[in-house]
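Note that one protein chain is taken out, while the other chains of the complex remain in position.
The block that comes next holds chain A.
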Amino acid sequence: MSKVNVVFFASLKESIGQSTFQMTLNFPLTIGELKQQLAEELKDGKKLLESGIQSSIDFEFSRDTDTIPETVKEVAFFPPVTGG
């Protein structure tokens, strides 16, 4: 078990109504499984399951199938990027 910071950005942050969420993770766990847990736990968390939502593990882009390492500090979820 490990406590991690889950952060949300842009439209996802507004939909969920908060930018950060502290969560205790039970390993092994994939990004996709964490998404499912958050979708059930957070009000309006279902937005996380919409297509196109991206993620990162400790500042590196990740995929739903990626396993979250036990050393993780921060996981982020966000819509597709629109810089430039």
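As a working rule, a contact is a pair of C-beta atoms (placed from the backbone, for glycine too) under 8 Å apart; a residue touches a chain by one contact, two chains touch by 3 or more; residues count from 1.
Heads up, the rule we're going with is that contacts and distances are computed from a predicted model.
Taking the options "Molybdopterin synthase catalytic subunit", "Polar amino acid transport system permease protein", "Sulfoxide reductase heme-binding subunit YedZ" or "Anti-sigma factor antagonist" in turn, only "Molybdopterin synthase catalytic subunit" matches the UniProt protein name of the chain that is not displayed.
Touching residues on chain A toward the chain that is not drawn are 7, 9-11, 14, 52, 56, 59-61, 76, 78-84.
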